[in-house]
Every structure is written in structure tokens, then in C-alpha cells.
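Complex shown without one protein chain; remaining protein chains in place.
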Amino acid sequence: MSSPEDEKPHLPSPSLWPLGFAVGIACLLAGLVVSLPAAAVGALLAIVFGFLWIRDVTRGVDTAPAHVEPESRAPLQPTGAEAAGTSGGAMPVMEDEEVAAYPRSTFLSAATLGLGAAIGGVITVPVLGFAVLPSFTNQHEPNVELGPLDEFPEGKFVIATYLENPEIGEVSRRTVFVRNNGRLEDQPSFTVLFSRCVHLGCPVQPNGPVEEDNAKEVGEQNVRLIPAQPSGFGCPCHGGQYDTEGNRTAGPPVRALDRADFSIREGKLFLGGFYSVSEVRGTGARARIKKYGHAVPGVHVDGPSAWLYPIEVPG
Amino acid sequence: MAVAARKKSARRAQLESVALYPIDWLEERSGLVGGVKYFLFRKVPRDIGWFHTLGSATLTAFIVQAITGVVLAMYYKPDPNSAYQSIQHITNDVTLGWLVRGMHRWGASVFIILMFFHMARVFLFGAYKYPRELNWIIGVLLLVLGMAEGFTGYLLPWDQTAYWATVVGINLNGTAPFLGPFLAQFLQGGDAIGSDTLSKFYSLHMLVVPGAIMGLIALHLYLVIRLGVTPSPWAKEAEDEGRAAGRTAGGRAGLVRPGRRGGRSGE
Partner (left out) sequence: MASRRIVERREAHKRYKENTERTGKPFFPHAMFHDTVMSLVVVGVITALAVIWYYDADGTEAGILGPHYTEEADPGTTDFIPRPDWYFYFLFYLLRIFKWPESVVLGTVGIPTIGLVLLLALPFLDLRRERRLSRRPVAIVALILTVVAMGTLTYKGATAREALGSQLVEAVPEWAERQGFEGNEAALAGGELFAATGCAQCHIYLGVGSVNLGAPELTAIGAGNRGVQYFKDYVANPQQFGNPVMPRYGEEFGGSLNDEQLTQIATFLDASKGEEE
């Protein structure tokens, strides 16, 4: 393998392994674009040839010339007789000829740990991904039909409870407080407030008479519309209070009530996703709000405390 | 066996050796019997009393929870559309289901109360000091895990109380700076409590947290056996130890140090 003279630098002998490795990498990269099976084949080639190449390169080192300093853990004298039994460490006592910079046991330890880490990774990473990632991906954008516009008299609140995702059933039931603001520049305007308190998520109650007798069931998504006359909203958990625009008037809520996007198609009101609002200025159709992504209750969306929550959660 | 030397008839000795044969067989092949005997007959300080029973009482409460929990799991259905009905079924229809469910529900409260009492007792007796610091830390972790067990289990009946207490609890976690909202979304399985939330809480309540609790309990007990039971603080030994500590601690004697006239501890 290596040159018998000590002065010559160690050179690996020519071999085909690097070529095979290169072909494998090329196959892998091309396959990622063109065809995944090819990428798999390329990866396999790269791994196999890469392993053979590395093994080839490091093999020659075993018989390196004697001018390499022996390892201090295994004290080796040219006679070597008294080294036996005194090393005591993890390294086995070595014979004279095996003075090496890279003994086999070190390679075995490193390979065992490396392979163990790789196996651990192959098992753990997909499992952890499975446990954690689905909460953040594939979140549906809801599209709920709340009923014809006639059901929402102008200037009055209607409590609308509906199933956001009828396929999964009652667990997706949500409630919003809907107010028809009339028209603004010939466009219909609605205020849709989410019923969950933005302090810690408790169900907010309308402060006013609720006309249960005039409740109506509408449409497909198990929608129930109940007229009400709230003068504000209050939370039964920790004393939060809101006005009819959703602004906080008392208690620990950290921002105004969340709102929902809406659209009108074929004379019917549709709800989209929720979003968060820091404060509402003005009332009704002329209310001015600053829209933020839908945030967890208790999280400030603006102001100095918003620096505590710099990263928006995906999904 | 530490049997008092006595005259035995040969017949009796023969009977004894037959009875002991399986135990000796097991001991020779595993060493377990020796371990059990060590645990049972180790020496504990003379003066320990009823205060020292709080730890094993907590363990008993946990075992009650584990057993009743396993039985409940045979009838409970962890899906939002059938969880509530399965709880009604267990409470009303299943033979003695009400008893098992009631014991599990009240056992949880008893478990948590006993943990607090046990913690207070350990604190009072100074049993968290050297060399038992690690045991104290394990105990605090057990307390946190016990409360997490209570939190995850509270959702399972899927009634109004369960649902809304969990909404608030998850959002409480969500208010933690930086990572809070991610933790809340992870626990919920989405941006609001959904069908995945119940399954996740069930998995945590049945497998993850009890597994961690059992592992830590094993470590906790091992340390108690290894390090010994702390004597009461009113035992003579505590007094000797305290005086010795006061003498040598010098500047590190804390608030109370021996006076210059020797022996008189100032208040």
C-alpha cells in the first residue's frame, strides 16, 4: 500500500471509490429534481462509495512510520515489557509494531458512537416531527356560511354559534357576536367579534338581554342565530370587561376582542379566519383597527410588551 | 436468615428447607431476594414516627391512581364525540364503575395534598440538606409532574368544566415570553382545542407523565435507601450535629451563631 521509505509522504493508491462517490452525489442531486427513486439510488451509491473511500484513505495510516509520537495513555518503551498491566485505561496495551496515531479501538469507539447517534436520529427525529409539527401545519382556513343578510338587522347584535369544521363535529363549535353596521360607501359593513376572552380564553358573556325565544337555526353548518342586546361584554373568569366594539374597558384582557374576516356571496354572510386587534378607534362601520395575525390569548400584539412575543406562530 | 439459634427437630428443619427452596433458587440466580431482605431489614433511626409515613402514603395514593386509571382506560373512549358518553357509561352503567371513577378522581386530590404535606415535612425536618439535595430536586420534579398529571387528566371527561379549565390552562402556558405561544399551539394540536387535543392529553396522561413519575419515584426510593432516613429534628442526633456545625462553621453559621462566651446560641 504505502511506500516502504519513511521520508516519502503517504499517498493513497489510485482507486475508483472517489469516482463512484461523485457519481452517487451527482445522481442524488439530479434525482432530487427529476425523479426521487433516482435520488435514492444516488444517495445509496454516495454512502457506499464514500465509506469505501474513507476506509481506503485511513487504512494506510495504520502502518505509519515510527517517528509518530506514541500516545501518552499507553506508555510504550522500545522494550515494551513493563507496559503490560500498567495502562489501566480504556486503551489496550499495544505491541511495538502497532504504535499508531489512529488505533483500531479508537475507530471502533468513534464508529459505535457515530452509528448510535445516527440510529438515534433516524428514530427520534421523524417521531418528534410527528409529535410536534402537525400542530403547526395544515391548519384549515374556515369558510362558514352564517345565513342570509336578512337575518342580521342593521345596528343590532346577533349571537351566531356554528361548527367551524362539521366533519369533526361539536368540538369545532365556535361563537361570534355579529353586528350589521349598515353600509359604508355602498359596501356592507359587519363587526364580527370572537367570543373568547383575550386574557385567557374564557367564554365571554353578552351584557344584555338575550332573546332566546327568537333563536333561529340556519343552513348547513349547524348555525344558530340568537338576537341579543348587549351593552358590552364581560368575562366570568377574572373580571374582564369589553365595550360593544370589543375594546377592553376593565380587567386583565391585554387587547381588544379578536375579530373574524367576513365576505358576502349571493346575499349570504360568510366567515373567514380569525385575527387579532390591539385597539379599535371609532365605532361601527367607521371603526379603525390594526390587524395582526391571530394570537394566543394573553399575548400583547403591540406596545412594549409585544417584544416578549417576537415570533409569530405558524399555522 | 437471621433466625435466633434454637433447637429444632430434624423434621422441622427439613420442612423449612423445602419451603425455602424456591426462594434460595431465585436468590442464587438473581440476587433479588437479598435485595428485598436488605430493604426490609435495614436499620432506620429509632426516633422516626408518624411524620415519616407521609412519603409512603403518597406512594400508596399514586398506586391507587395507577390501578384505577388502568381499569378506567378499559372503558374510556378518548374521542371528543364519545368521551363524555363513555364517562356517563362508566359512572352509571358499568358495575362499580362509579367507585373506580370516584376513587380515581378523589385519589388525585389526595395524591396532590399528600405531596404538599410530605414536602412540608421534609422541609421542616431539614431533610433536604447534604447529602439529600438530589432527592429534594427529584421530589420537586415529582410535584410538578403530579400537577401536570392532574392538569392533563382534568380534560378527559370532556364536560364543560374540563374543557374550559383546559382552555385557560393552555393559554396560561401561552403567555410565557418567546416560546409560550408555540407551547400553547403544540398542546392544543392547532390554533384552538380540537380533536387532536384530547388524544394528546390522553397520551400524556397515560403514558408520558406516569412513565416519568415512575422512573423518578424509583430513583427517589433508591436514594432514600442509600442515604438513609433523616432522624427527627428533635432527636439528640440533630442537636449534636447542630452544635458541631455551629462550632466549625464560624462565619458561615448563618443567622444564628454561637456567642463568644461559648455554647450560648444567640437568637
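Going by the order they are written in, the chains are A and B; count residues from 1 in each one.
The rule we apply is simple: contacts are C-beta pairs under 8 Å (C-beta built on N, C-alpha and C of every residue); 3 or more make two chains touch, one makes a residue touch a chain.
All values reported here derive from a predicted model rather than from experimental measurement.
Only one of A:Leu200, A:Ala295 or A:Val313 touches the absent chain when the whole complex is considered: A:Leu200. Note that of B:Ala176, B:Val208 or B:Leu221, the residue touching the chain absent from this view is B:Ala176. Across the entire complex, the residue among A:Gly24, A:Gly42, A:Pro103 or A:Pro230 in touch with the chain not shown is A:Pro230.
Within the entire complex, the positions of subunit B that touch the omitted partner chain are 39-46, 48-50, 52-54, 56-57, 60-61, 64, 80, 84, 87-88, 91-92, 98-99, 101-103, 105-110, 112-114, 120, 123-126, 128-133, 136-137, 140, 143-144, 147, 150-151, 154, 157-165, 167-169, 172-173, 175-177, 180, 192-193, 228-231, 233-234, 237-239, 241-242, 244-246, 248-249, 252-256, 265, 267. Although one chain is hidden here, its contacts on subunit A can still be listed: residues 157, 159, 161-162, 170-175, 195, 199-200, 202-210, 229-232, 234, 236-239, 241, 243-244, 248-255, 283, 298, 300, 305, 308.
The working rule: only the chains that are shown with their structure count from here on.
If you average the CA atoms of subunit A and of subunit B, the two centres end up 34 Å from each other. Those residues of subunit B lying in contact with subunit A across their complex are 80-81, 164, 167-168, 170-172, 174-175, 177-178, 180-182, 184-186, 188-196, 198.
Note for the complex: subunit A touches subunit B at residues 132, 134-136, 139, 168-172, 174, 196, 200-203, 237, 294-299, 308-311, 313, 315.
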